[in-house]
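Below is a structure I'd like to ask you about.
Partial view: only certain chains, each at its native spot in the assembly.
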Amino acid sequence: MVDAMITLTTDFGTASPYVSAMKGVILSINPRARILDLSHEIPPQDIRHAAFFLAAALPYFPEWAIHVVVVDPGVGTARALLYIEVNARRLLVPDNGCWTELAECSKTKPTVIRLTEQAFWREPVSDTFHGRDVLAPVAAHLSLGLNPNRLGTTASEWVDLRINPPERDGDGIVGEVVFVDHFGNLITNIHAEHMQFMPRPLRFVVGERIVDREGRTYSDAGAGAAIALISSTGRLEIAIVQGNAARSLQAHVGTRVSVMPGMKYN
Amino acid sequence: MVDAMITLTTDFGTASPYVSAMKGVILSINPRARILDLSHEIPPQDIRHAAFFLAAALPYFPEWAIHVVVVDPGVGTARALLYIEVNARRLLVPDNGCWTELAECSKTKPTVIRLTEQAFWREPVSDTFHGRDVLAPVAAHLSLGLNPNRLGTTASEWVDLRINPPERDGDGIVGEVVFVDHFGNLITNIHAEHMQFMPRPLRFVVGERIVDREGRTYSDAGAGAAIALISSTGRLEIAIVQGNAARSLQAHVGTRVSVMPGMKYN
């Protein structure tokens, strides 16, 4: 039998002791639990970044993993903590919408349980660190086989934080940057499917900057050239070959990106 | 039976190959060892940061883990390397005081063994990387069941690096910032107990800045407001709601923090 696996995604960084405290709590309850770091570099309190991250990463995981997410600006408020089953993934999250983008392509309704059963929490629960005091011990108990129904009561409402779809604008599409990756690549809310039947060539406008080259890979133009391509997440991505598009194009999450018919020069 | 676990805490970063070399050494001796990263982002040679980190993280771990700590500005000098048992925790550390804050609340005396038995070291031992050449192989041998008494001789002296307690000052308390976390929250040497019987409201002074609001969570004031609360480590913490207190209040480790009776306006 495979030992249970708990993944961790936080905005804690690792210079602070918070992630380690969670690891200790998990191992104290389930010494066999395998702990896998996904990220501790989610920008502080950036729920949208976390939402994109989870939607892009979790689909690749096997069903049996338990994913704990602690990006939680609302810690200590009345915001709920949730156990989620969606798309055959299991998550423990604050109720701030970080998981709903992941659920977007699900055909079935998610199971959402509001954590209320304190028997599976640390005692006492602090006001400022529910990751350590609630989510970590609950994950450990789940990894030991606890039935999720014992965690609390089914919820029928939750915070929903979807990425807006792009909009049609004349012959073109208008969307926006939804994620800037480690390389400065700009990932948008425009999917490959949205552009599928548009006649080529296409012109891309990022903020005020025009990108006239569509490629298949990062190497389809010379160093320093701006290029549009389909990212590994299936979305329109604007990159600078061997460079940093966010920096060069002064773009960031929310920057408007439009796709329109390009000029035919021949 | 649970496979042994070795945790690693260093100031090496991960862009350099040093952490990886330690992992390889451990696995070459004990292929079954489970290796758990706690942090490789301790600021370079910052023993006090490491001391706070360990004191805040290790109490949550089960007793059977072996904690290797390599923040070691004195590498290659006559400073000793130590095996420590304290508070039912087991550590391998340079003798620089990084573990003594963790020991502060221990009721029993620590067991401290000075590593001298070279049979459990790599051969040859470099002058600049004892983490790889001494601590990693010793941890691996311990994880295989080696009796710690075989590592060397009991030590009765070691470097002690405690966090100074706060001081009484008239009706108030004067302490200091002892840790700045990833969010810029300022954690002090003032414990909840120190403030427990002071009449409310309280006024907090951080450097030259006055903080008049005491809260329970990060959400007890509007965005941008400075707030005093009890951190998840049980200490007075100064935070900026949805902001970065270290930056906004220009505070750092060592900044004076005082607690005094506040104004009653009604």
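The letters A and B name the chains in turn, as written, and every chain counts its residues from 1.
Criterion: a residue touches a chain if its C-beta (ideal position, glycine included) is under 8 Å from a C-beta of that chain, and two chains touch if they have at least 3 such contacts.
These figures come from a predicted structure and were not determined experimentally.
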Which total copy number does the whole complex reach if 2 copies are given here? 3
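Going forward, only the chains that are shown with their structure count from here on.
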Rounded to the nearest 5 degrees, the rotation mapping the CA atoms of chain A onto those of chain B is 120
For the pair chain A and chain B, the C-alpha centroid-to-centroid distance in angstrom is 31
In their shared complex, at which residues does chain A touch chain B? 11-25, 27-28, 31-32, 35, 37, 44-45, 73-77, 126-129, 132-133
Spell out the residues on chain B that touch chain A in their complex, using ranges where they run on. 2, 5, 7, 9, 36-43, 49, 52-54, 56-62, 64-65, 181-183, 216-220, 229-233, 237, 242, 244
